[in-house]
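Pasting a structure below so you can have a look.
As you look at this complex, bear in mind that one protein chain is not there, while each of the others sits in place.
Chain IDs A, B and C follow the sequence of writing; residue 1 opens each chain.
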Amino acid sequence: MNVVVTGFGAFSDQNDNPSGLLARALNGQRIGENTITGVVLPVATGQIGPALATALEGLRPRLVLGLGVAPGRMAPALERVAINVRDFPIPDTENAQVVDEPVIVDGPDAYLASLPLKAILAAWRAAGLPGYVSNTAGTYLCNQLFYLLSHQGRDGGFRAGFIHLPALPTPAAAPTPSMSLDVMEQAVRIAVDVATSHIGPDLPLESGALS
Amino acid sequence: MNVVVTGFGAFSDQNDNPSGLLARALNGQRIGENTITGVVLPVATGQIGPALATALEGLRPRLVLGLGVAPGRMAPALERVAINVRDFPIPDTENAQVVDEPVIVDGPDAYLASLPLKAILAAWRAAGLPGYVSNTAGTYLCNQLFYLLSHQGRDGGFRAGFIHLPALPTPAAAPTPSMSLDVMEQAVRIAVDVATSHIGPDLPLESGALS
Amino acid sequence: MNVVVTGFGAFSDQNDNPSGLLARALNGQRIGENTITGVVLPVATGQIGPALATALEGLRPRLVLGLGVAPGRMAPALERVAINVRDFPIPDTENAQVVDEPVIVDGPDAYLASLPLKAILAAWRAAGLPGYVSNTAGTYLCNQLFYLLSHQGRDGGFRAGFIHLPALPTPAAAPTPSMSLDVMEQAVRIAVDVATSHIGPDLPLESGALS
Partner (left out) sequence: MNVVVTGFGAFSDQNDNPSGLLARALNGQRIGENTITGVVLPVATGQIGPALATALEGLRPRLVLGLGVAPGRMAPALERVAINVRDFPIPDTENAQVVDEPVIVDGPDAYLASLPLKAILAAWRAAGLPGYVSNTAGTYLCNQLFYLLSHQGRDGGFRAGFIHLPALPTPAAAPTPSMSLDVMEQAVRIAVDVATSHIGPDLPLESGALS
């Protein structure tokens, strides 16, 4: 069964975006009975939709898990909600800085994640890993992708979720939280495993925390 | 024209909840052509709905602005979205600690604020006041109230918004951000003024940032 | 009896430096049996010493209390130690950016504050005010002044202390802690009162927290 894990490419000071590195690292791996397709998406508001469509074509995934880096976050964060807002704090890589526009015109105001958030959190804890449930994925590209995934997953019969990651350990002018790639990979693998173990045959999926 | 400003009573270590103090202070005041009705709500998940119904009865407000304290916040925060989730980090004053339940069963996943957030922010800046747009009102009583207000406002023809406030300056074991009540009152008065100035006769209101 | 309270002028984005405003506001006031001389010092490493000498000339103060702003601090901070290091994170107003040089060549590595820190903290708490003891005054101009005051106070028979203040409430790109000037003035007045009440006739003073 197919699971898609997306990451993002470089942007701003994130030359080594851990989300993209993880998507690449997980590509082709098996987690439980799932085969992972890893996809690296551009940090460009106009390109995410088409790139995602290309990536998902023919795969019929049961789960699409988006990953993104959020410098300043201290641990992997399971996002609870994607909102229908693009309000960019900085321009994207195509120099677009969208202000207060929807992700999808006339789309609902938000989608709750269709992942078992608390079950994933419990599995992280059992494995000795830090992490938490976050109530905002921001209003930048990560939220846009999460909203798109949720919107398409509702129609396309797959679960959609998003995990924000800390930055990798690198020199910084001021103290900054970071996390090693292997720890983050372990967290993502557990998330995929728990999320797919909780899926029964009874699609369509409900939204909400399914713990 | 009627505007309702709600605050909350004491809870946890917030014996002097600035949101309740402000609701009391603003009660009966005029802001522009509006008369303010200030209401103090209990920090109890089962009581908010009935208390709100009683408070709004017969008022036909054009705007209901919820206030709440969020210890740790550094400046007044205009909340962008209310989500259909109750997931309490601490029990309420009736000792109820709800986990992952909706505010309204079968309600939409979220409502975006029907306030002109950026226009209020611009007015704060023009007045020399700090403040920002927040993308999460949490999953406690504040979010519950904000969701209820948004839900009822959609039917009842009033705008709904929520502002999170810093705690008042008081002794604390560790350094904690705070703000004086007069500064917060000025911010709330400006918010009411801008929000009502932006309302035309053409209800029902759209959701979303209306800047 | 004379007490000197120093503040700093504008620098960086601190056009309204609350420490300078407070020094001006307190100038000429009486606190207990003390008359306050308020002095505004330049944020320039080469000018602090001469400006301080001019300010103290003929005053024979019993206490010199330095004030400075530290944007990001959440509450007034009683500094515990001044170190013999200048290592500027940003240039001063004369464009000098000193790296790893002493304040006074061959001076001791540090001076502990000669204020009753815990007694001041207790008085703040009794008055309902936030505040804390800080273990670093940084390595910029504030620390330089605090070290100079401590060094001169040892010889000149006056107590020396330093309080770091939050920034004033003003618009900022990101949420930032702040505090109103009247709250900070109250904290400084209490500090002066407690510090001078604890001084007996038995100079020279010992260093260290005298609570």
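Just so we're on the same page, a contact is a pair of C-beta atoms (placed from the backbone, for glycine too) under 8 Å apart; a residue touches a chain by one contact, two chains touch by 3 or more.
Nothing here was measured: the structure is a model prediction, and the numbers come from that model.
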Since one chain is left out of the picture, which of the remaining chains does it touch in the full complex?
A, C
Out of C:102, C:156 or C:171, which touches the unshown chain?
C:102
Determine which one of A:111, A:124, A:140 or A:158 touches the chain that has been left out.
A:124
Pick out which of A:28, A:46, A:89 or A:169 touches the chain that's been left out of the picture.
A:169
So which of C:85, C:122 or C:181 would be touching the chain we can't see?
C:85
Hidden partner sits against subunit A at residues 73-75, 77, 124-125, 128-132, 169-172, 174-180, 182-183
In the full complex, which residues of subunit C touch the absent chain?
80-81, 83-85, 87, 100, 102, 108-112, 118, 133, 135-136, 138-139, 207-209, 211
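The criterion applied here is as follows: only the chains that are shown with their structure count from here on.
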Approximately how many whole Å separate the CA-defined centres of subunit A and subunit C?
48
Subunit B to subunit C: how many Å between their CA centres?
39
Hunt down the residues of subunit C that sit against at least two other chains at once, touch-wise.
none
